[in-house]
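Of the protein chains in this complex, one is absent; all others appear in place.
Take a look at chain A:
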Amino acid sequence: MEEVTAATQRKMIHSLFLINCSGDIFLEKHWKSVVSQSVCDYFFEAQEKAADVENVPPVISTPHHYLISIYRDKLFFVSVIQTEVPPLFVIEFLHRVADTFQDYFGECSEAAIKDNVVIVYELLEEMLDNGFPLATESNILKELIKPPTILRSVVNSITGSSNVGDTLPTGQLSNIPWRRAGVKYTNNEAYFDVVEEIDAIIDKSGSTVFAEIQGVIDACIKLSGMPDLSLSFMNPRLLDDVSFHPCIRFKRWESERVLSFIPPDGNFRLISYRVSSQNLVAIPVYVKHSISFKENSSCGRFDITIGPKQNMGKTIEGITVTVHMPKVVLNMNLTPTQGSYTFDPVTKVLTWDVGKITPQKLPSLKGLVNLQSGAPKPEENPSLNIQFKIQQLAISGLKVNRLDMYGEKYKPFKGVKYVTKAGKFQDNQYQLGS
């Protein structure tokens, strides 16, 4: 094993730069010596090469540093690394930073960060010590640094008091680092949202190439004291692959399939799961579509119809269809029977906001496609992406059985909400030609 010399400063994250879409570095934070902003030039270079923001490689190697970046909410979080470190460690941390901003300011945008730059700086200071994560749990951070509220900022400016907590967050010392102590509510409530997303690829014949249900249970827990909750399901065997919030007792799940946990205070994601692939996935909508181009003409016909299918008697709402049209498409003249559509001639994206499906009259969108004159008729197949939402339904059939609370005397108000959404729902169209 080679001796590590003092020259190698082994540390995880050296510096962080926040860069907006137009390439301005609007915030920098260094956890050790200062790294010049010029290091970001390598990043800009890669960004230029990638053309598309999504294609900027998350890891860039430069002569003296490595840059690991994430793209979130139109911002780049670029971290500077000097030595070997698991890339996912850094990526995970950067996302955690973005999540924290989201949590604190309601949004993770350049404006929000600039408005709260001092809080941002304090957060970054607490989250990372010498490049190694220190306190990343939202409950602890909120005890150290109070999130801004309008009221508090007014009060603070008058009294000169601060956002900073002056006692050690108790969580750091207990066995439950994710929950702050001394939580008090007059109304004790626990809400769970079971949100399921269908990921599917459907081929031209309407048969499912791939379908899978991914779900999450998001919790909003406002309970006083130290409640110990256990949440059980009617059909826990449905859950095939589950990832847990650290608060969940793994052993209980293994032996009894019960989620037993002392929850963090506030909003958090309790579990995310995948429904076992053996179960056939019910596809709630179908789409019929055709696009055809006349030979030797700069015109084509375009036609989509949407209908419900296996919707379990619930209304499908919030339907949006997005089509990336071929580059040669100049414009589209369409008539929807329902909803409204837009076509962006720059990005060539057709968006049709359908709304609800009423089975009596199926929504459709028909019309003409104008091509660049003289251009050959496109060969690529536009694929459709569909978004929709079904309230009050978890498509997998997952049902929460009961929620029990131990450790506290009061009776909490409990609620469960189910929503099914389209995740990555894609309908491939192959058929082309006149």
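Details
Everything that follows uses one rule, which is that contacts are C-beta pairs under 8 Å (C-beta built on N, C-alpha and C of every residue); 3 or more make two chains touch, one makes a residue touch a chain; residues count from 1.
In this text, contacts and distances are computed from a predicted model.
Within the choices "AP-3 complex subunit beta", "Transcription initiation factor TFIID subunit 6", "Brefeldin A resistance protein" or "Integrator complex subunit 9", the name that UniProt assigns to the complex's undisplayed chain is "AP-3 complex subunit beta". Contact with the undisplayed chain is limited, among A:Pro246, A:Pro345, A:Pro359 or A:Gly415, to A:Pro246.
Contact with the chain not shown here comes from a single listed residue; of A:Ser224, A:Ser272, A:Ser298 or A:Thr315, that residue is A:Ser272. Screening A:Asn55, A:Gln372 or A:Gln392 for touch with the missing chain picks out A:Asn55.
In the full complex, chain A touches the omitted chain through residues 1-6, 8-11, 24-30, 32-34, 36-37, 50, 52, 54-55, 57-59, 61, 66, 69-72, 81-89, 91-93, 95, 114-115, 117-118, 120-122, 125, 129-130, 132-134, 136-137, 153-154, 156-160, 162-164, 166-168, 172-173, 175, 177, 199, 201, 203, 209-210, 212, 214, 228, 230, 240-246, 250-252, 254-256, 260, 269, 272, 274, 324, 326-327, 376, 379-383, 385, 406-407, 424, 426, 428, 430.
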